[in-house]
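Below, a portion of the complex is reproduced, with chain positions unchanged.
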Amino acid sequence: MNDAQRLPSYTLVISCPDKVGIVAAVSQFVADRGGSLIESNHHTDVNQGWFYMRNVISASSLQPGLDQFREEFAALAAAHDMSWNLRDNSELQRVVILASHASHCLADILHRWKSGDMACQIPCVISNHENLRSMVEWHVIPFHYVPVPKEDKTEAFRQMADIVRRHRAETIVLARYMQIIPPELCTEYAGKLINIHHSFLPSFIGANPYLRAYERGVKLIGATCHYVTEDLDEGPIIEQDVIRVNHSCDKDDLVRLGRDVEQDVLSRGLRYHLEDRVIVRGNKTVVFTS
Amino acid sequence: MNDAQRLPSYTLVISCPDKVGIVAAVSQFVADRGGSLIESNHHTDVNQGWFYMRNVISASSLQPGLDQFREEFAALAAAHDMSWNLRDNSELQRVVILASHASHCLADILHRWKSGDMACQIPCVISNHENLRSMVEWHVIPFHYVPVPKEDKTEAFRQMADIVRRHRAETIVLARYMQIIPPELCTEYAGKLINIHHSFLPSFIGANPYLRAYERGVKLIGATCHYVTEDLDEGPIIEQDVIRVNHSCDKDDLVRLGRDVEQDVLSRGLRYHLEDRVIVRGNKTVVFTS
C-alpha cells in the first residue's frame, strides 16, 4: 500500500507448485519488460510444496502493452503449472451487493465507496426488503427489490441471478443478506462471493449466533468474512475479528456491539479481495495484507 | 483495584433474587457497622431477575469482628435468599496446581506468585511428568509426581485427589494438565477447579484445537479460562482472548503463539477467581473486573 500503488498499475497474482528459481523466473520476466515492482509478496507453503506470489507493477514502467504482456506471460505460466491472474487496476471491479433488512454493512461499504476509499463499481444493490432503497438511491445506485417467499424461493433466486448476470457482476457481496444462496450461484461465483457471518467461525455456525453466544456466556463475540461455498459457513475464511463483551451485555447488546465488528471485518475482507490480496487454495486462504 | 484494597480487607460476595431495596439493605448493613467500602460492584440481570454484588470492606473500619459480622449478616442473607461468601483477604487461598509436560502456564503463575503479584498460597504442584520438578522446587514448593497410566487411571486419580485434599486445596488450577478430571473431583470442587483450554470456546472443543484451527484456516486463535464441569470444555467461561495469525503460520507456530495467550488468559482468570470477582450462576459467570 503505497502512494505509487495509486498510480496506474497492474496486479499479477500466481500460485503454483514450489520449485527453486520460481521467484527469479517471475521477477526476471517482469524486469526484462521494464516492469517496476511497487509491491511484491510471496509465500511458500513448505508443507504443501506450494508457492504464492502477488506483484503490483507500475503500468508506465512496462514496455509491452498489457495484452502482449499477458500473452507472453501465458507461456511462462504454462511451463510452471501456474494458476494466475493479471488485472489492470484502472478497470474497477463490478461489485453487486445483496442485503436484507439490516443497514450497517451496506451503509459502511457505500460510504467508503462514495468517499473514494473502496475502489470498485457498484452497478446495483439487490434486497429482499424495501427499507434500504432510499439510502441506495441517494448514492445514485440502482436498487432492485426481489422478495424471497418462504414457500418457494426458486423464482426469486432465478430473478436475482438474472440481475447479477445482467449487471456483469465480478464479485458478489452478501452484506448481511439473510438467505441461503443456491448451489449453482455458489459454483458460478466460487471465490467471488463474499459473506459476513456474525460469529468468529467455527463457533456458532448456522442461525442465531448472538443468541447462542449469549447463552454460552462467551467473553468475546466476533465476525467472519469468508467465501461462500455450498457448505454453509464452511467456506475459506478471509478475515475475522472479535470484540470484548461481559455479563452486563444482554442479547440486544451483543447484536449492537457485533454490528461494528461485522462491518469492519466485511470491509477489510472486501478490500483484500478487490486488491487481489486473497488467494484461495482448498478451503484456506493466503491473504497478503501488506 | 486500589491501594486501599491492599490494606487489610474483607470481601463480601452475594447473589440473590432481585428486589427493590437490596442494594440499600446490604449497604446499610455494612455502613451501620462502620464498614468503609473500598470497592463495590453490583449487577442486576433484569431478564433473570437476579442480583449480584461484591463489596470490599476496609477491615480496620469495621466495628464488630469478622465472626460477629458473619453471624449477623447470616440473618440478613437468609431473609433475602442470598448465596453469599465473606472472605478475610489476609488469609491467602490455598491453590494446588496440576501440570503435565508444558511449562509456560505453570512458570507464569509461579513467577507472578514469587514476585508478590498473585496473592495465594501454593501448597504443592502435582504433575504426571517429572520434567517440571526442578523449576517447582526452586520456588521451594513441594512437587508430587503422579504418573497416570493409560490403561487404568483410577489409582492415579485417587492418589492425586488424596494429595489435593491433604494440602487442603481451596482452588485447583489445571495449568495445561492433559488429563480429564474424574467427575467426583469436578463435583467436589465445583466452581473452584479452573482450566485453560487452548481455543476460543466453543470453537474446537476437545483434542488438538491448534491442528484443527490450522486446518480450518482461522485468522484468530485463542484461549479460554473456565470452570471445569463434568461436560468437557462446556463449563462456565471466566475469561477469553485471541491473537491474530495468518497463512504463514504452520501448526507449530500456532502452538507457539497460542502459549502466550494461554498463560495470559489463565493468569487473568485465576486472579479474578482469587479476588472473588467471579460469580457462577447456571453455566455462566458474572465477572466484576473493576
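Just so it is clear, A and B label the chains in written order, and each chain counts residues from 1 on its own.
Operating definition for what follows: contacts are C-beta pairs under 8 Å (C-beta built on N, C-alpha and C of every residue); 3 or more make two chains touch, one makes a residue touch a chain.
Note that the structure is predicted; figures quoted are calculated from it, not measured.
Chemist: Since every chain shares one sequence and 2 appear in place, tell me the total number of copies in the complex.
Modeler: Shown in place are 2; the entire complex has 4 copies.
The working rule: only the chains that are shown with their structure count from here on.
Chemist: Measuring from the mean C-alpha position of chain A to the mean C-alpha position of chain B, what distance in angstrom results?
Modeler: 41
Chemist: Over in the complex, which chain A residues touch chain B? Could you list them?
Modeler: The touching residues are 43, 45-47, 52, 200-204, 216-220, 222, 236-242, 246-248, 250, 283-287, 289.
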